[in-house]
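The other protein chains are all here in position, but one chain of the complex has been omitted.
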Amino acid sequence: MRIPCPYCGARDAHEFAYLGDATVTRPDPAAPDAEDTFFDYVYLRDNPAGPHSEWWYHASGCRQWVRVARDTRTHAILGTELARKPAGDAA
Amino acid sequence: MSRLAKGGLVDRARALSFSFDGKRYSGLAGDTLASALLANDVKLVGRSFKYHRPRGIVSAGPEEPNALVELRAGARREPNTRATVVELHDGLIAASQNRWPSLGFDLLSVNGLVAPFLGAGFYYKTFMWPASFWEKLYEPVIRRAAGLGRAADGNDPDEYEKANAFCDVLVIGAGPAGLMAAREAARAGARVILADEDFLPGGRLNAESHTVGDEAGHAFAARLAAELASNPKVRIMTRTTVFGVYDGGTYGALERVSDHLAEPAPFAPRQRLWRIVAKRAVLAAGATERPIVFGGNDRPGVMAAGAVQAYANRFGVAAGKNLAVFANNDEAWRAAFDAAQAGIAVSAIVDVRETISPALTAEAERRDIRVIAGGQVIGTRGKTLSGIEVRHGGTTEALAIDTLAVSGGWSPNVHLTCHHGGKPIWNADIAAFVPGATPPGLSVAGAARGHFSLSGALRDGVQAGTAAASDLGFATATPEIPIADDAEPAIAAFWHVADSKGPAFVDPQNDVTAKDVGIAFKEGFRSVELLKRYTTLGMATDQGKTSNVTGLAIMAELTGAGISETGTTIFRPPYTPVAIGALAGHHRGKDFRPTRPTPTHEWAAEQGAVFVETGLWLRAQYFPRPGEADWLTTVNREVSAVRASVGLIDVSTFGKIDLQGPDVGAFLDRVYINGFSALAVGKARYGVMLREDGMVMDDGTTARLAPEHYVMTTTTANAAKVYQHLEFCLQVLWPELDVAIASVSEQWAQIALAGPRSRDVLARVVDDSVDVSNEALPYMGAIIGTVMGGIPARLFRLSFSGELGYEIAVPARHGETLARALMAAGAEFGITPYGTEALGVMRIEKGHVSGNELSGQTTARDLGLGRMASTKKDYVGRTMAGRPGLTDPERPTFVGFKPVDGTSRLRAGAHFLKVGAPADTANDEGYMTSVCYSPTLQHWIGLGLLKRGPERIGERVRAYDPVRGGDIEVEVCAPGFVDPDGEKLRG
Amino acid sequence: MRYSFLSILKNGLTGQSGWKPAWRDAAPKPSYDVIIVGGGGHGLATAYYLAKVHGIRNVAVIEKGTIGSGNAGRNTTIIRSNYLLPGNEPFYEWSMKLWEGLEQELNYNAMVSQRGVLNLYHSDAQRDAYARRGNAMRLAGVDSELLDREGVRAMYPFLDFDNARFPIQGGLLQRRGGTARHDAVVWGYARGADRLGVDIVQNCEVTGFLREGDAIVGVETTRGPIRAGKVGLAVAGSTSRVARQAGLRLPIESHVLQAFVSEGLKPLIDGVVTFGAGHFYISQSDKGGLVFGGDIDGYNSYAQRGNLPVIEDVCEGGMALMPRIGRLRLLRHWGGIMDMSMDGSPIIDATPVPGLYLNAGWCYGGFKATPASGWCFAHLLAKDEPHETAAAMRLDRFRTGHLIDEKGVGAQPNLH
Partner (left out) sequence: MTHILDTLPLTRLPAPGSYGRTGAPGVTVALREDVAAATLVARRGAGVRLADVVQARFGLTLSDGPRMAGDDALAVLGTGPGRWLTLAQTRPGLAAELASTLDGLAAVTDQSDANILFEINGPRVLDLLAKGATIDLDPEVFRPGDVAVTAIAHVGVTLWRPGEEIAYRALVARSFAPAFARFLIAGGAEYGIGWSRRG
């Protein structure tokens, strides 16, 4: 599998470490229902058969977390983007 | 000798000597082992898997089911090697396999006598009584009888390597379609790789007798290959099998670099695994000839028609002296004509079809070959073939022949198209499965797509090559399509001579007969997948290349469903078997994984260190001295020396992460359970970080070197994991934080100095400007300075041992110098290098948690670190750590242990039981995580996790260790055995 | 028909003409007491034990393809009960006990072969971890032995003891572990269930659930609606897909695990050996093929195939452990879709949806669990309470924190 790293270009997947579902967002720890929302965040997954948004870390490359859209039925990569915009883009 | 007087693409000037089953023979350069054996009239070459029936050479390619040999000998022995693809070399040694005592007389062929009872699935129905007999009696017998060849006798002496290639267009197969595809893509300017499993490009052009334009087929192939070879953008890879299609246009290929030699040349690998990344690929892998199933069809001498043709045309070998053909298609007639042309007597062409092209019958007549239209072979005879029985027109007739060339038609080599789950589609017109959905970027051309004629293959190859190139944006010219002298061959689907004599083999290697397919049908194993699994059809080393379609066609006849509806099993990679060594490359032995030496490795080696693998690192484990009886003596000495005076150890393997920016403090507050934003500059603090699920991930000290500059240490094991976690937090969770991190693990060598005299030693290596007094560098202090005359250093007053201690970091190239300087400075104090064992002893004596406790199954509370957790802030893992299962007071919690009798040895991994309670899971109260012999206390001590441990100080529990015969009583105690109040640290 | 020496003899003499279908290819009835979704080993075993142990025979097993075409036919056939944690160990030991009597129970030779499972260790810490596990096994009444280096050498002298990057120090041996013929387990349970009246309905895919209020009262299928008192899911690999139709979101990800088989060989490796310094384990089938595997590929997948890096990683491990296999050839590799749960352990539990029961999350260890999984799921379905050996395998344990995390890697399925 070749993942087009937004910074490095196409690289074999073995250069990356996989984390998983990128659709979940760390909830507000101060919210009253934090235990429920954290449970969802940490444990529950849509696990779709089809397009999946997921985190890959380019461990052997630019060390960026990359959000990869990938079809779990075919392994086709549908798109990639960096988790964080480069610092050069003035905030 | 059956070598023809002339012809063939062999080098008649280069004779090669080889042996088979100990007997010496001679072949020619350009031979395969199979062609050389046939040239020497060796027809019996192997025994079948189950019934040990005698078998001969069937094919001339990778589909060979029968002619499997053990190639080479000793540590280089390669079992199950197909003689049909082994390139002959001088001195080649081969032996038949799966026979005892000899190939000609195999005692296990008695299995054949009981064959009527050993039908498909019989194993599942018997050998069950009594139950205990399976492992003891039945299974060993089955295991010995099964299998084929024997593994090598020793470790593989040859090397393998891996390599990567990139191209625009990968063409798989250098037959007519492949050569044309490669030519067109290359002419358009694409980077092309043309790979072929054979050592000679050309494919069937070399085996048949067609002309292209006015050129002989093989000459045309050679000319085209030469043209391609001269193009710098083309790489021709012969002896290279593309075996698998993986994701992203990655193809696995095996190059047999040295298999055509007795042994690899110096510095050359035996084989090379290629990962080829191609934007487009053209599969031009040709087709494989199928048999027709009839009684006695496994007798040596029954061959594929195309193979007989290949042996005659390419190798100049007569597969027999007297030939008949049994076929259902036109192609086989050409094989018969080529054989006749080569001088082999052709007795008859038996074709199941009543109606045959007049052109063919005329040609047969011209060559004086008898034609039996509408005929079927119903039996064979001879140990090696001596005759066949033919049924035609209501009569049967015996023909005395020694070779029967069989053709049931051709199956496109669709294998690679299936590797992404594509299902082949039945094409009734050509009686073959053709590619269905193909992997992205892969197209198919030529016979692999069902275009069996040479003209069709050439045209298809041109089109595929052009399309691939233009798809990638290369400008393509109007292609020129060479003209060949043939048309698409006709075929009438025919699989199985239903009422023939004797066992009729569908899968000859696994001894699956037509009758076995019938049993599967009767018992309900009717889907192709169940048929395969129940009968083992197609699961032999040939992966069913010749048998799958025939088997499922017979099943389709039984069920009455069409072949199309029955479908086929899909082929899985690899296309042909691949040596495991090739997939490993150099990564075996010491090179399985990189070895990371510490900055002081050479120094430690000089000191006589014994090293231990710590992840990829090699660390000094202990430093034995002459006369020391065992490792424990050494470790005791090292510990005592540190506690009495001073010692040093390289701790460079800890992960070290530089953190800079205005938000570092806030960031660390979120990743550690305790606070860091308020840490004073020049101070260090111990921190614990959790995973988001609330379990402890790692611990270590982090120092604040400047207001916006911290340096974190991690455990050796978790260095990469923590760095990745921090990047996740910064890039994904809190991208707004202005924090830059950089690993400095390799930049800094770090040496720990421990013991009451450590300050004295340190004072002698720091430069004058650096004050290391208790006031200037107090416990948990961190300062920047220079050592050894201007070498920059970071000095931390930390202690893992419980003694007065420091860690000194210097740029890594100076690490060894620092070790030597410390040794010199500490000489008068008897400074002692110590290793990871002594380090471990001292941390257990001190009651620190370490890797054994940070198991990923423990919470901060479990480890007695719960009070460190801030209640005033959020941090990773805080919310989930509050779940009832993680805060249950019954959870095993960190405490110390000592043997009640004061002498017994403790063992990590022992479980704790209440004294007097039965030894069962219900009474399991925790386990010992770490133990050591404490030279300070003069007895064994341990750390562990015990239910409600801290409430049970002074209580006795059983430390139960049945796997090592241990069962002793231990006393629960506080985890700090030495200097529990930390006075030494602060002194 | 019963299999015996006599039946084989008779059929041998009559040209194998007397065999009957091993199970009926049933058409679905309108309604059942229990529907099991999934005709793999677990589903078939569940149906068998429902009928055999609990007398519930009005049962259908519904399979979208042919039985045994999922992970039951795509594993490396290992059976063992060498688990660490009390939430797992009694369950797997119960499974082992069922394996030990399975063939006589089913009158089907599944080639259960207890030739030993040996897990190698290469460091003191690993030894201690195996000691902890071996002792936990003993506490649960399970056999375990901690071997030293020489003990390992005596069993497998050809491992790399002399030039290894990570020298072998010893191993944890469970002699009762071994292998079983995976397809035969499926067929044996199918035949057994069929003989007790269970309908095995193939080529019947569940497309939805029939509901009455909150409760599930049956399934919609490609062969029409089928009503049921209870519906049990045993569709590991597809659990999330099927459960979503019932509105459930689960602590499960689907991952691909590759498996490998070599060409057939004369006996080389007697039992199961697991490398402790890399991802590699191996055994040899009765047909002679080396059956081996390693780590999961590590990314969500439903594709039933993996990629080269893991193939290479596995073979590197193989060559590091036993360098004489270099010239042996990989014959086939394939991928199965694993239900990777968030703590690496399975779930056998009722769901929050009345009428719907879950058997899932088997990670890469489902094969060995087949008998106990069926037994315990049948128990749950029949009695609406967990079997004692599966009581910890609850669905709500992730919320409460009563995790069963053997490896200690937390909520990251690809690391389990």
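Letters A, B and C mark the chains as written, and numbering starts fresh at 1 in each.
As a convention for this text, a residue touches a chain if its C-beta (ideal position, glycine included) is under 8 Å from a C-beta of that chain, and two chains touch if they have at least 3 such contacts.
Quantities reported herein were computed from a predicted structural model and do not represent experimental measurements.
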If you put the missing chain back into the full complex, which of the shown chains would it touch?
-> A, B
Sole residue of B:P116, B:P157, B:G436 or B:G976 that reaches the chain not shown, by the stated touch rule | B:P157
Have a look at B:G421, B:P597 or B:P756 and name the one touching the chain we're not showing.
-> B:P597
Which of B:G502, B:G785 or B:P811 touches the chain that is not shown?
-> B:P811
Touching the left-out chain: which of B:D153, B:D429, B:E746 or B:E983?
-> B:E746
Of B:A29, B:A73 or B:A268, the residue in touch with the unshown chain = B:A268
Quickly run down the residues of subunit A that touch the omitted chain.
-> 7-9, 11-12, 14-15, 60-64, 82, 84-91
Omitted-chain footprint on subunit B covers residues 157, 159, 161-166, 191, 263, 266-268, 275, 277, 586-587, 589-591, 593-599, 601-602, 605, 617-618, 658, 660-661, 736-738, 740-742, 744, 746-749, 811-814
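By definition in this document, only the chains that are shown with their structure count from here on.
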Expressed in whole Å, how far the mean CA point of subunit B lies from that of subunit C is 22
Just give me the whole-number Å value for how far the CA centre of subunit A lies from that of subunit B.
-> 28
Shared interface positions of subunit A, touching two or more other chains | 1, 12-13, 19, 39, 42, 74-75
Which residues does subunit B have that touch at least 2 chains other than itself?
-> 246-247, 250, 275, 420, 692-693, 880, 883
Mind pulling up the subunit B residues that touch subunit C in the complex?
-> 49, 75-80, 114, 116-119, 122-129, 131, 134-135, 139, 142-144, 146-156, 158, 160, 162, 244, 246-247, 250, 252, 273, 275, 419-421, 515, 518-519, 522-525, 527, 529-530, 533-534, 536, 540-541, 543, 572-574, 577-581, 583-585, 587-593, 595, 612-613, 691-695, 851-852, 855-857, 880, 883-887, 907-911, 919-921, 923-924, 927, 929-930, 960-964
Interface residues, subunit A side, partner subunit C - complex = 1, 12-14, 18-21, 39, 42-49, 52, 54, 56, 70, 72-75
Counting only contacts in the complex, subunit C reaches subunit A at residues 238, 240-241, 244, 249-254, 298-303, 307, 309, 342, 398-399, 411-414
